[in-house]
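A single structure is presented below for examination.
Missing here: one protein chain of the complex. Every other protein chain is in place.
Up next, chain A:
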Amino acid sequence: MKRGLQENEQEERGGPSGGYQKSIKWSTKQEEEEKELEEQGASWEFLPQEILLHIFQYLPLLDRAYASLVCRGWNQVFHMAELWRCFEFELNQPASSYLKATHPELIKQIIKKHSNHLQYVSFKVDSSRESAEAACDILSQLVNCSLKTLGLISTARPSFMEMPKSHFISALTVVFVNSKSLSSLKIDDTPVDDPSLKVLVANNSDTLKLLKMSSCPHVSPAGIMCVADQCHGLRELALNYHLLSDELLIALSSEKHVHLEHLRIDVVSENPGQQFHSIKKSSWDAMVRHSPKFNLVMYFYLYEEEFDPFFRDEIPVTHLYFGRSVSKDVLGRVGLTCPRLVELVVCANGLRPLDEELIRIAQRCTQLSAIGLGECEVSCSAFVEFVKMCGERLKQLSIMEEVLVPDHRYELDDIHWEVSKHLGRVWFPDMMPTW
């Protein structure tokens, strides 16, 4: 192994002689330094382990590994449990990713020597199935560790969805069964299912605080109910709308349950023309009574015609993101039904300006502090009026230049002054390069 390394090094320096020369230069310099230190009565060897550990914590793994070659003492510190509590496995294939992967040898070493130290683990997986499978292979070997947090993160495509469900489930349940104090679990876009959630609950119900499982098609409303019923410490939950029910909200607002802090709902249509159920106002009211400060984050990816059941009654949504075109009508209803709204993003809207809708939102949504508009239209006057009504509480105002339609009162050149005046800071619309 050592020889192999040396060869590599030499090649890379363009021949053995160059490398040799440099190493001589270095060693004399190093010797001098060491001599100096010794003369001063200090030596690296006597650095207490705690200090070394402290220093090592600042170093990237690569540097720590280099440093560990220095002496036995440093090598011991390198292997101390404290340095192996969190680890991010990066699983990428050269064919599908530009990023480097965690070296397989390193993975082997970690499983062999440090798996009992691991507590905060995440897997970043590229778009290939092989990478997802590699992640699951590692997971299923983590038998003697007790994780506190686990994140399975697809960085490009949901590759966990492409692997055999049984393989995924068995790997995941290894962690659930062995880790008795899992507090955070991020398994968005994975084939997790009801039975595996049961295993999670059976082993970790006292500790689970965060569960993110957006777009997990194999989980049913009953599956998530089981989590809500048992995990009373749950403070953050992310799931798709089809798992959201009145019962779930009631369960999350039961007396035994801690205050929920964040609830994130993705509203995605699985098939065109899908009918969506509605949630009773009384259920939302119960939630707000129980957790008055909770954030309700909703992402909508619907066709315009699918919005019918939404925003009919008051809803305590705080962050609202419309990923597709949304009608004037729906935005009008948002103004009427979302009194807790803090952040609003509208990616697109039809061809008619959103003037009255925005003004109504400014009137009714008194918490609104951030807004982003993409492919929409607003007349300059209405926009200025909107900003004037919201005033300085608008902390973020991201409006594409094309959104603003000049009218009899304002030209595009005037508007940034006018808006800046009302915001109390200099503001410009977002622009795209003309090229």
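Points worth noting:
We take it that a contact is a pair of C-beta atoms (placed from the backbone, for glycine too) under 8 Å apart; a residue touches a chain by one contact, two chains touch by 3 or more; residues count from 1.
Rule of thumb we're sticking to: contacts and distances are computed from a predicted model.
One chain of this complex is left out of the view, and of "Protein SEC13 homolog", "Cryptochrome circadian regulator 2", "T-complex protein 1 subunit epsilon" or "Probable low-specificity L-threonine aldolase 2", the protein name its UniProt record gives is "Cryptochrome circadian regulator 2".
Only one of the listed residues, A:Gln109, A:Ser166 or A:Ser282, touches the absent chain: A:Gln109. One of A:Lys100, A:Lys256 or A:His408 touches the chain omitted from the figure, and that residue is A:Lys100. Although one chain is not displayed, chain A still touches it through residues 1-2, 4-6, 8-10, 12, 19, 22-23, 26-27, 30, 54, 56-72, 75-76, 78-79, 82-83, 85-90, 92, 95-103, 105-106, 109, 113, 119-122, 124, 126-127, 148-149, 151, 153-158, 183-184, 188-189, 209-210, 214-215, 235-236, 261-262, 264, 266, 268-269, 295, 297, 299, 301-302, 319, 321, 323-325, 343, 345, 347-348, 351, 370, 372, 374-375, 395-396, 398, 400, 413, 425-428, 430-435.
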